[in-house]
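In this view, the complex is presented without one of its protein chains, the others remaining in place.
Labels for the chains are A, B and C, by order of writing; each one numbers its residues from 1.
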Amino acid sequence: MQISTDIGTWIAAIATIGIMSFAFKDNPLYKLVENVYVGVSAGHALVLGWINIRDRGIEPLTSKGDWQVLVPLALGVLLYTRYSKRIAWLSRFPLAILVGIGTGLAIRGTIGSQIVSQVKSTILPLNSVNNILIVLGTLGVLTYFFFSVEHTGALKHVSVFGRYIMMVSFGAAFGSTVMGRMALFIGRLHFLYANWLGIIK
Amino acid sequence: MRRELPVALAFAVGVLMIVSFFFTSEPLVEAAKTVQNWGVIIAAFALGLASVNLIQIHARRIIRGKGLDWLYSGALIFSMIGIALLGIVRGPTHRTYQFWFDALFVPGQATVYAMTGFFIASAAYRAFRVRNLDAAILLLSAAVLMLGNVPIGEKIWSQFPVIGDWLMNIPNLAGQRGMLIGAGIGGIASGLRVLLGIEKSYLGGSSS
Amino acid sequence: MTLVKGRVFSFWLLLVIIGCLIYSMWRAKKGKTINIRKIAGLDAIEEAIGRSTEMGRPVHYCPGIGGIGAAEAPQTFAGLAILSYVSRLTARFDVPEIVTIRQPEVFPMAEETVRQAYLEEGKSDAYEPGNIRFLSSQQFAYAAALFGIIAREKPAANFMMGAFWAEALMLAEVGSEVGALQITGTAQLSQVPFFVASSDYTLIGEELFAAAAYLSRDQMQLGSILGQDMAKVIVAAIIITGVISRTFGSTFLANLLSK
Partner (left out) sequence: MFEKLARMDRRIIYAVVFLSLSIPLIWPIGLGVTVGPETKELYNTVESLAPGSAVILSMDTSPGGYGELASGAAALLNHLSRQGIRVIGMGFFDTGPSLLETAFGGSDFKNKQYGTDYVNLGYLAGSETAIARMAKDIPGSFPRDYRGNLTPELPAMEGISSAQDVALVITISSGTPGVPEWIRQVGDPMGVPIATAIVAVNVPNMTPYMQSGQLSGMIPSMKGAAGYESLMGTSGLGIRGMDAQSISHLTILALVLLGNVVYLGTKSGASRGGGR
């Protein structure tokens, strides 16, 4: 194993080290690289936006004579009226369609997958400690997020239990996050040591 | 009219999505499909909005910025236009495009996020305190789970993965499920407010 | 037109939930007063500002790093509503208040919120525009710049309410850096653990919206919260009935849910 001779690997290695140096000191290289990323992200989005419009809007119109796509094409252009104060209100129509579809899809999906299916899986026989914990915990958390009544008496105990159950969940999220952050770091270090420096396999 | 019509449009489209899902009706299903197709085309146009905003902000900074601002903003606009031209003319699977994607974009973004590994360590030392019962439960469950997640935990005590799995699959499940159902109801509520035109911030301007 | 098999129960439950929401929002609009349960983090705000007064040190507020045009917009608005309350208190107690902002479009809204609060308290001459600061639109650069401000000005209370992402880890350190009382809140559930572990009080998820609606007396929002509570009672009732009947061997309800 030896140091890489690939130009792409070198560019990636310099970018990696340049960005990591930010942790030790805020520096111009980091700021420069960060701005380049914002630019590349936006440029990439432009490319993909164009391909989407070309394949799904323009091509059906020019090669198949599908006139119906003129509607979304025109609405899409209207999005850009927001940059003129006088006709900015026209951009609300395409936004209304996007928001309407998104909201409708989310509502119709949520009720089944996030509510009914989850309720169904919570209907467990109370014949084990684990089942009791799952049922009480779920009800406790629901109670905790119950706002219109003051939590006193039995309600208070249930909601406090719910809060503690949530703390276990947040602890699980915390522990998991550590694994994720370290995985990202290991990926970068492995790149530096294996692909660039060639000191490990 | 300039506010009411878009609200009515969003309502009609939203209701179409919902009704066409629950009822067996070929025309409604077809209509929903057509509108969804329009949606993906409009969404593609929306991808360009970020670029326009960025050009507005950074062109101003090139002209009026202090210090090295011109360099940062210039690099941003240059890389945006450069990658956009390359992708549109040669296509995003062209070798040069994929080269810059793999050599610069992917490793750079990954490194930016990898740095949170540093930050979690420093927060672990400086900020995460057992200052109340909540934090105590949280940190204890996190510690057990972390030891259950990695092979060395099992070497220290064979029960760490067992307890970790139990925490994940029983109390965590209950907590997550309660939050999932609660958030689902909350999501339906905020969706309804949008469709009914009570919440209009998406139209721009204030929410009233 | 008939209901699709397997979606029948979902459809009716959705109708019931929507009914609860519309009914309670309608009641709220008619002027029904809706009370919200005690939220610990909210009560602590006044205490934290009182402490700053005694110590003669400023407070810091961040209404999240989210924008106003995307899914996280409600959190940003909630952050601004609580900012309004905090600003009235700082105006009343003559405590300097530093507000830091990441999103350019949120900046003028934060400025207006604080100015208006000072005006309402009759302290418009105490309003200091230079204390509302735009730091950077890049998330980590914002966090790094905030560290500088905190180290220099040493606030005695630190409030962070709104949408936060990976930078929450860095921001969590802000309070401990200078020994500030830290009160946080977010509906980004993946970031709640870091806030809980590093703050004196944390508003979790929906608590943020409830607190904001309560402070701003937004009737529609309060009505919606009441409606959601009704829906939660219905769902909890289904779970309880189902569990009891299942324990005694009946799968009737489970089958009904699958219809």
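Assume contacts are C-beta pairs under 8 Å (C-beta built on N, C-alpha and C of every residue); 3 or more make two chains touch, one makes a residue touch a chain.
Fair warning: this is a prediction, and the values are worked out from it, not measured in the lab.
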Which listed residue (A:T110, A:T143 or A:S159) would be found touching the missing chain in the intact complex?
A:T110
Please identify, in ascending order, the residues of chain B that touch the omitted chain?
21, 33, 36-37, 39-44, 46-47, 91-93, 97-98, 101-102, 105-114, 117-118, 120-122, 124-130, 139, 143, 146-147, 149-155, 161, 168-169, 172-173, 176-177, 180
Note that chain A touches the chain not displayed via residues 23-24, 41, 44-45, 48-49, 51-52, 55-56, 59-60, 98, 101-102, 105-106, 109-110, 112-114, 117-118, 120-121, 169, 172-173, 176-180, 182-190, 193, 199-200
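Please note the rule applied: only the chains that are shown with their structure count from here on.
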Which chain's C-alpha centroid is most distant from that of chain A?
C
Between which chains do we find the greatest number of C-beta pairs in contact?
A-B
So how far apart, in whole Å, are chain A and chain B when each is placed at the average of its C-alpha atoms?
3
Of all the residues in chain B, which ones touch at least 2 other chains?
18, 21-22, 112-113, 115-116, 120, 134, 138-139, 142, 179, 181-183, 185, 188, 192, 202
Residue ranges of chain C touching at least 2 other chains are 7, 10-11, 14, 17, 140, 189, 193-194, 196-197, 205-206, 232, 235
Across the complex, what residues on chain B touch chain C?
18, 21-25, 28, 57, 112-113, 115-116, 119-120, 122-123, 126-129, 131-132, 134-135, 138-139, 142, 179, 181-183, 185-186, 188-190, 192-193, 196, 198, 201-202, 207
Given the complex, residues on chain C that touch chain B span 1-4, 7, 10-11, 14, 17-18, 21-22, 25, 68-69, 73-74, 77, 104, 137, 140, 166, 169-170, 172-173, 175-177, 189, 193-194, 196-198, 200, 202, 205-206, 209, 220, 224, 227-228, 231-232, 235
Spell out the residues on chain A that touch chain B in their complex, using ranges where they run on.
7-9, 11-13, 15-16, 19-20, 22-23, 28, 31-53, 56-57, 68-69, 71-73, 75-77, 79-80, 82-83, 88-89, 91-108, 110-111, 114-115, 118-119, 121-122, 130, 133-142, 144-145, 162-172, 174-179, 181-182, 184-185, 187-188, 191
